[in-house]
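Up next, subunit A:
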Amino acid sequence: TGGGDDEALGATPDDEDDYEPVPEMEFASVAQDEDALRYEVGNLAERQLQALGIETNREVVDVGTYSDKLNDREFDFMVAAWTGGTERLFPYYNLFYSFHSQFANLEGGNYTMFESEEYDEMVENFRDEPDESSRVEYAQNCQEILAENVPIIFTVHPDALVAANTDSFDNWQEMTGLYAYNNIPSLTEIENVGGDDQVVFGTTEALETYPNFFNVTGPDALRLHAFTYDPLVRLGLDGGPIPAAGEEWEWIDETTLDVTLRSGMTFQDGEPVTVDDVAFTFDSIQEEGIPYLGSDIDPYESSEILDDDTIRFNLSNPFSGFVQITLYRIPILPEHIWSDAIADHDHPSEWSDPDMTGSGPFEFIDYEPGTQIVYEKNHDHYLADEFDFEQFVYRLYGSQSAIIGDIENGDVTFTQYMGAEHWNQADDIENVRAISNPGLDAHGIWIPNNEGPFRDVRFRKALTHAIDQDEMLQILLQGRGEQAKHPIAPANERYYNDDVAEYPHNIDRSVELLEEAGFRWNGEGDLLMPTDWQPEVEYIPLE
Partner candidate 1 sequence: MSITTKPESDSDSQALIDVNDLSKLYETNQSIISRLFGEKEYLRAVDNVSFEIQQGEIVGLAGQSGCGKSTLGELLVQLQEPSSGEIIIDGDDITEYSSSELKTFRRKCQVIFQDPYEAINPRFTVSRIVSEPLKIHSIGDRQERTERTIKALNDAGLSPAEEYLGSFPRELSGGERQRVNIARAIVLEPDFLIADEPVSMLDVSVRTGILKLFEKFKEEMEMSILYVSHDLSTINYLCDRTMIMYLGKVVEVGKTRNVIHYPSHPYTKTLLQSVPDTQKQTDITEESVQGEVPDPIDLPPGCRYASWCSYADEKCERDEPLLQQRDDGEEASDQVACHYPIENNAV
Partner candidate 2 sequence: MTLLGDALTKNQRIVLETYKERTQWAVQRFLSNRMAAIALLIVLGTLFMAIFAPFLAPYEPQANIADAQGEYSMLEPPSSEHIMGTNHHSQDILSQWIYGSRVSLLVAFLSGIAVMLIGTTVGLVSGYYKGTVDLVLMRVVDILYAIPAIPLLLVVSLLFGSSVWNVIIAMILILWRTMARVVRSQTLSLSERPFVKAAKASGASDLRIMYVHIAPNLLPIILIEGVFVMGAAILLEAGISFLGLGTTEMISWGVMLQLTYTSGAITHAWWWVLPPGISITVLVVAFFYMSRGIEEITNPELQHR
Partner candidate 3 sequence: MSLVNIDGVSVEYRTDNGPLTAVDDVSFTIEEGETLGIVGESGCGKTTMTKAFLRLLDNNGEISTGSITYDGIDLATVSEEQLRTDIRWKEISYIPQNAMAALDPVYTVGAQVVQVIELHTDNSTEQARERCAELFKRVDLDPNRMGDYPHELSGGQRQRVTIALSLALSPSLIVADEPTTGLDVIVQDQICELLAEIQDDIGCAIVFVTHDMGVVSNISDRVAVMYAGRIAEIGTIDDVFDRSAHPYTIGLQNAFPRMDEFPASSALIEIPGSPPNLLDPPTGCRFEGRCPYATEECRHTDPSSVELEDGHRIECLYPERRSEFREHGNEPDTWKDAREAEAKQTP
């Protein structure tokens, strides 16, 4: 597939000898079976970019290769996304980790190599600021800078599509973000109307790694660990932190936090939950390392036990998201079980048949990889009375169609991560409640901001104008989502800044911008750049 049509899109050069074609660019995305949306976005976007006369070469890669390419910064276009766990309502990762110049190196997460002192300062303020309203302002400024400089071609924010059977359970309340129904607060809300004591969560996502906590490598497993282990805080339906094992918390200063433990808690084997267990958990995770939780544990420096119920966290640097992110993601492991495991193994993750005793609302009963995980309600848990069912089953399926079939006939209680087409199907079924939950995900096409023509902001803007975000939204998401302007989704009402630069689909505007930046087209419609081309506009500061 060549670039452009037979005619020049915009101005042709006076002397073609001074120009050379813009080099062919590689357009990569993950394979379809791994992420259909990203794959399809890639297909659409590639065609639209080619309309500008840019030669692209499509490469579909598996997840492994994909992360290698990102890590090694070996891409021209890469379809990628931030996924939206509810903790991302605190947009630390999306704003800080992905765009701070500190991470614009081969180890860091700033894959697009966007660098701006102004932005660095702004985002550091956001990170450190304990006061919420100022923090929101800093974050909104960040969004403005990003929208103006388009380091990434932002595409869409898909909704989180979930569906639940209403014959067996009712009063479904969704939490903001991806895990609309699959979280403890939502599950406490549902009412048993069908008399079935079992909640079955049907999914096609095979767990990355389970059940050893020290082995956790992804959000799904982490989410299930929160069933067996209590974290200090949970996030409520609105996404704000609510007490869990920690009854209250108090910032002493920017780097010191005191947390009071809920009293009377016991592990499922009857041992009491103590602050020592909390300290043990944080210390061992820091020492042994759980790569997936690396950035979460990173701000943690040490802890002090103030009294039987109170623990003090000392942070290495100010981190206003410590409660909402770190304390939410890291649960409490029983010391009496894990201290031996740590002593017995090189690394505790090697314990292949771990004792899954925790203090959480559910007891781990059985795990059959590829089939299901079965949990039973922990009747001693403080939330026990809130759950209107006895058993929770995480059940794996080969296809979403099968899940929908089973939701309809009641074999599955609810599901999530649905494709738009499946969701439409579920929506048509009478006894199924299908909701399109505004998502925190942000999709985009990652580009190397420090390379070739990408260095010029106008080039990046031109590309963004070339992308038809509405088509993506309508076709790929069947309208279930929002167009993206920056990494924060509208669903994040607190932080979202709507008032930023926009780039509607407009090829003429793209052509205009490219011409302005010195680009031309030859007779075949291929994009040319002057042989000695240099970027003129590399950064547009806030007014």
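The candidates came about this way: all candidates are chains of the complex that A comes from, given by their letters.
Rule of thumb we're sticking to: a contact is a pair of C-beta atoms (placed from the backbone, for glycine too) under 8 Å apart; a residue touches a chain by one contact, two chains touch by 3 or more; residues count from 1.
If you're wondering where the values come from, they're calculated on a predicted model, not measured in any experiment.
Participant: With subunit A shown on its own, which candidate in 1, 2 or 3 touches it within the complex?
Facilitator: Among 1, 2 or 3, only candidate 2 touches subunit A here.
Participant: Spell out the residues on subunit A that touch candidate 2 in their complex, using ranges where they run on.
Facilitator: Touching candidate 2: residues 1, 31-34, 36, 40, 43-44, 47, 58-62, 399-401, 404-405, 419-422, 425, 471, 474-476, 478 of subunit A.
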